[in-house]
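One chain of protein is taken out of this complex; the other chains stay put.
Every chain is named by a letter (A, B, C, D and E) in the order it is written, and numbering of its residues begins at 1.
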Amino acid sequence: MAEVQLTGVSKSFKATQAVVDMDLTIPDGAFVVLLGPTGAGKTTTLRLIAGLEKPDAGDIKIGGTSVTNLTPAQRDVAMVFQQYSLYPHMSVRDNLAFPLRSPILKTPEDEIARKVKEVAEVLHIPHKLDNKATELSGGEMQRVSIGRALVRDPQVYLMDEPLSSLDAKLRADLRVELKRIHAELAATLLYVTHDQIEAMTMATHVGVLDEGQLVQFGTPRNIYENPRTAYVAARLGQPRINLLPVGLMGEDAPAGAHQVGLRPENIRHGKGRDAQVVRVEHLGDQTRLHLKVSDHDVITLTDPHTTLEAGETIQITPENPVFFDASGARIT
Amino acid sequence: MSAYSVTEPSTRSKWFAGSLVILYALITMIPLAWIMLTGFKSPSDAISYPPKVVFEPTLEGYVNLFTTRTRQTQEFLDANPPQNWADEIVREYDMVIVGPSKFGERFLNSVIIGFGSTFLSVFLGTLAAYAFSRFKIPLADDLLFFILSTRMMPPIAVAIPIFLMYRNLGLSDTHLGMILLYTAVNISLAVWLLKGFIDEIPREYEEAALIDGYTRFQAFYKVVLPQAATGIASTAIFCLIFAWNEYAFAVLLTSATAQTAPPFIPTIIGVGGLDWPAVAAGATIFLLPVMIFTILLRKHLLRGITFGAVRK
Amino acid sequence: MAEIVIKNVRKEFGDFVAVRESSFTIEDGEFFMLLGPSGCGKTTTLRMIAGLELPTSGEIYLDGEEIGQRPPSERDIAFVFQMFALYPHMNVYKNLSYPLVSQGMPRAQVRAKVDEVATILGIKDILKKPVGGLSGGDRQRVALGRAIVREPKAFMMDEPLGALDAEFREHMAEELRALHDRMGATTVYVTHDQLEAMQMGDKIVVMNNAVVEQFGKPQDIYDMPATMFVADFIGSPSMNFLNFHGKVAKGEELVTLADQTMSVPTLREGASGDLVFGVRPEHIRLSDDGDYRGKVLATEYLGTTQIITLDTPNGEVKARIASDQPATVGETVGLGFNAKTVTLFDKSTGRALRSELNEGVLAHG
Amino acid sequence: MKKMTSAAIGAALMTSVSVPTMAMAEDLTLCWAAWDPANALVELSKEFEEQSGHTMNFEFIPWPNFADRMLNELNSGGKLCDLLIGDSQWIGGGAENGHYVKLNDFFDAEGISMDDFAPATVYAYSTWPKGTPNYYALPAMGDANGWFYRKDWFADADIQAAYKEATGEDLREPQSQREMLQIAQFFQGREIDGKTVYGASIFTERGSEGITMGVTSALYPWGFKYENTPGSYDMEGAVNSPEAVEALEFYKEFYETATPPGYTNSYMGESLDAFKSGQVAMAMNWFAFFPGLYADPATGGDKIDFFVNPPQNQAGSTLGGQGISVVAYSDKQDAALEYIKWFADPEVQAKWWELGGYSAHNAVLNDPGFKDSAPFAGDFLEAMNDVQDFWQEPAYAELLLAMQKRIHDYVVADQGTAQEALDKLIEDWTETFEDEGKL
Amino acid sequence: MKGFLTGLMRLRRGPWEMLATIIIALGVFMLMQPFVLWAFTYSFITTLVGTVMFIIVSHFPEGE
Partner (left out) sequence: MTDTIANRAAKATPPRVARKIKGLSDRAIAWIFVAPTIFLLLAINIFPLIWTIQLSFTNYRANRLNREPEFIGLRNYERILTDSDIWLNMQATAHFLFWTIALQTLIGFTLAWLINKKFKGNDLWTTIIVLPMMLSPAVVGNFWKFLYQPQIGLFNYIVAFFTGKDPSSFEMLGSVQLAPWSIVIVDTWMWTPFVMLICLAGLRSIPDYIYEAAEVDRASKIRQFFTITIPMVLPFLMLAVLFRGIENFKMFDLVVQLTGGGPGSTTELTSINLKREAFEKWRTGYASAYAIILFVTVFGLASIYVKALNKVKER
């Protein structure tokens, strides 16, 4: 396994800047999740590392060696795609063996058989080995895709939203499984997603991307608790952080503050400013209150079995607010 | 209450629509059926008036199609008894079979040129389609349009310089010349169709192979080709049907060695005048493969005739 | 505005039964959710209300009038389709005016009406644009506008947010709910997303395999699921099912799980055989002591909370605890269950046993 | 006529001939139209194969495509044909464009004299420029357009009576074009043996040369000339002379009033069909078909008789027939010349006539027994005395196509008047000759 | 109509392609109409202009 290092990497497609001057170091053995909305440049970053795209500028190093001018095959990385990485014309076994049979590895057949069997067991699919790839269920297919990466011992595993096409239950199961596999292999893993739950639950490090730029890089907890910008703050947390004009609730704002960020759980009820309840959303384990504070929407959480109803008025006070300046940067 | 849905036509309108369509289908089949029937008629039945629907079937048309015959004297006929059933048939007209006709040759030419050009156009077309589908090629749209527009050219207009060129190169009336020509015409269809088929194969497949250590070329034939197989097969049939049916180039650029069946069939001559049963027999033999292919192709038919723009 | 009553409605497609005798009532002005996995019959039910399918048997009342066998055009109901079903060859204005023109409304009136609706939805500036190039949100708004413009008695919506991407969906859901709150029209809404159903609905019908599993308010359904299916389908992570074999009698307050005695709400009925002890993740407490113990298999950080997966004598269990509470993979901890929230199920039927907790809800389910 | 071959030759046909191996044994291909005489030539050539050791292949192309295909072949420099029996009108183009090998030296060396052949055929089939002693072909097949009729109907007493009643004249072989029309009109639509029959089938084909060959059969007897002075290309007053207009109107009237329905695009094959199926009383066609017609079991024998294209203002028949040439692109010219040498032999020529080919050799034609050797032999000699041919210019195809169009437009498509058609024809032809640099 | 004109002014593809299409169609109509020989005579140049124009304008940027 190896460390992956990007220095000053840029890539643009026609008029759109997909990746802007990115510096990113993926430590050896880390599980790094790149998080961002569609079009933030996550997938491009991944493809740049895989060698499927050539950077316009900058350098990519894997294990200390520059790979910028190498073909994907030469970079010795494994990649799991969002979908379609199983060859429909081959059996599951051949799919798993495919990377091993490449001219670069030329693994002997008995070795292939052994490895394929091992991986199949890890993924709980040994009984499906002789099925056609098209005969598998969605979850099984995605397992096999992951298996195709696992049969090799690449320098780094790259995964491009591998779980996004699965339903919620399966996703939850595979999340746990991926985390376990990562722990067992001690592999360097770069994972791209727009799902904050995946980012928070699996990553050792999260990188938040915005319009091709890496805005913040750190542990999930660090990012959740200490967002560097308003944008980052809005990426994590469900329901989203409330971003309100400074002074709305009479909090003490530092100089230059423009916006105050208030996580729903960080709003105390019972005293402070009047807020009108617009809607009460019972989600079972939590209840969300949609409030109106002088024309601004505020969301907060309350007891699941609250008796509050729309139209009532409550008092709220902020707790541990964070402040951002006009450009969205955090003021501490 | 039966199953009902807004978009599901009522049983009555289905009946109505069904019977109209079937009626049309039957009418449209009459000429084809007539061709096939006529192939089994005797020459006099074929040109009888009013036309005969009920007749005594004979293989005369087929015998005449495949043989050349000459009229012989009674002494000669008496001295040489008929050798087989085909001989038997022509004896009725005091004739003997003296050898095979040109039909077999022309049919074989159709097969050679048809398959040759099909192979070449699908082969080249697959490569080009792959390149257009996967790589950034400068002015790709213009190139594609240019490729397609070659198909739209009136054959006669193109034939003038081709004729001159082939004359100088000695390609007139050769199999190679016709194969190259049909390939050039067919390649546009092949590129457009195959590009559609290859576009549908997600790039991720090859990218996965690239990352797994295969070269681009290996990824192409190990991953893309097997998945495009159905598309390639149906493209091939479309190309074959075109080459099979082509008439204008064939009539202008071939005379004997490389002439295909379409210019030949209408000129099947009997003793004085067209020998309609033989023409019909030739037409039947010639049309049958295409009918079979059409049935095989029915799923891809739309795609083929619209250069891949419409798929079912 | 109208009340809709579904009475013993059944729908067959050939041999396939899409909806088995179902009954429920949608009250005037309600935002009503039809929830269930794909193929459960929820869309068919909706389409029957709209008249796009006719029920095989049973009755549908709209405002007290039986309309079960009438074509959609005679029902005065608007329908928002999953794929929006905008007329792709018309611009926004034409799409919005189509239902009005179809009714033969005079031109000037149509114009005024469309204008009004476009203002409500904030799409006045795109009226001239073809619908092809619109963003998902705008398409959604146009689809809504086309439904609103006619002022129908009720709205049917078939997963109207399904075609939007995840980020935008939440925003549109809020917008939709706000619109409903403003207009107060009876709305029937089909979704397979339990969170969406909980978030938006005044009432929910949970369907599975052509059958109505439960019908009620979101919080009630969450807290007091009538069946194991509902308990599993609603909530993320879903309810933990701890299987045990035993016998419980009416009036009991204790059950025995892996030699540990747990208290449960007082039972109103008895059962024996394979039973299930159902508890929601947030109703599990972790403590160092406690006799019922489990080994931590995994932790998942979720901001303020975290999900802990534990291996217990009765299978894997997920607990939701505060994220600042320490939990290390591999260590064994004690589990405590909030007795008031536990539901017991009979595994053979999948039904919840009546108890002090749920008898009120189950009575009319 | 004794058309059938002996059993021996027939048997030779059936078995493959073992060719004695010779140093220069070649595979020769002879191209011609696909018709009855072609089959006769195949039989005749067996002898050549035996004698020379060369193998003969034949490429026979149906008449409607013959000119197209062969001219295309020549113009593309094709090597398909070593020997070509090309239509008389091609000689100009064949000579000027270098398609045909000039045969003078060969004739001199081999002692073949053109004086041994009928002058009309030498003039028409072999020389270019016309009438000069420059030979590009050996007359191979004399031919002209003639007529045949249902002798049995003409002899039928009832029909004779009906004709007499209708016209006041006796029913006989027509002695003039007008009389022929009258007879044809008489038969048109008549009920004979329970079938509706028609007057005559004539050439109306548009695609190749049909209608021109048909209409000239009327034009020539009326006195049509291509030029006022031969070789001057001044066509005004000749091509559109009052006689020509009258003849053209006559042909149109013939077409409209005395031909079977549907024969709007008919040439040799259709004409034969119409006659053989008993639809028409008379038909126009090339002499080349007469042996076959005579032998036809249904309408041949004593049911048929033949006559020369009837005169009107003068006698005149449309020339058909071909000379045999060596193609300049052939690699096997020596062997091809060998064939011509063999073919020019009077004995072979006699056999040629016997087999059904029309020899142009004086030794055959001047034989006292020739006239009686077949029912149409005398007619043939008579016809060949007054034949005229179409332009034999190198631009013949263009001239012909123009005529096809103008005549067909007028006669069949009924557009404009005869005068206009001919005037336009002159325009077309003038343009062509201007392009040619001859005007 | 106004959009069409501004599209032309700003060298947008849509309206120009439309214009070229109309010219081509006009050329084809002129070629085959049975009314005036004059139109037939100038049909070729019309179609040619339309076609060349089409090729050029198809490289203009897409509107908006």
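What we mean here is this: a residue touches a chain if its C-beta (ideal position, glycine included) is under 8 Å from a C-beta of that chain, and two chains touch if they have at least 3 such contacts.
The shown structure was predicted, so the numbers you read here are calculated from the model rather than taken from an experiment.
For the options B:59, B:98 or B:158, the residue in contact with the chain missing from this view is B:158.
Contact between chain E and the unshown chain involves residues 17, 20-21, 24-25, 27-28, 31-34, 37, 40-44, 47-48, 50-51, 54-55, 58. Taking the complete complex into account, residues 67-68, 71-72, 74-75, 93, 96-98, 206-207, 260-265, 279, 394, 397-398, 401, 405, 408-410, 412-415, 435 of chain D touch the chain not shown.
Seen across the whole complex, the unshown chain contacts chain B at 6-9, 13-15, 17-18, 20-22, 24-25, 28-32, 34-35, 38, 46-51, 124-125, 127-128, 130-132, 134-137, 143, 145-150, 152-165, 167, 180-181, 183-184, 187, 191, 213, 215-218, 220, 241, 244-245, 247-248, 251-252, 261-263, 265-266, 274, 276, 279-280, 282-283, 286-287, 290-291, 293-295, 298, 301-302, 305-307, 309-310, 312.
By our rule, only the chains that are shown with their structure count from here on.
Chain centroids computed from C-alpha atoms place B closest to the centre of all protein C-alpha atoms shown. Distance between chain centres (mean CA atoms), chain A to chain E: 52 Å. If you average the Cα atoms of chain B and of chain E, the two centres end up 37 Å apart.
Counting partners per residue, chain C has no residue that reaches two or more other chains.
On the chain A side of its complex with chain B, the touching residues are 50-52, 71-73, 75, 77-79, 81-85, 87-89, 98-99, 102-105, 148, 152. By the touch rule above, chain B contacts chain A in their complex via residues 202, 204-205, 207-215, 218, 223, 226-227, 229. Partner chain A is touched in their complex by these residues of chain C: 165-167, 174, 177, 181, 195, 198-199, 217-219, 222-223, 234-238, 280-282, 297-298, 300-304, 307, 309, 320, 323.
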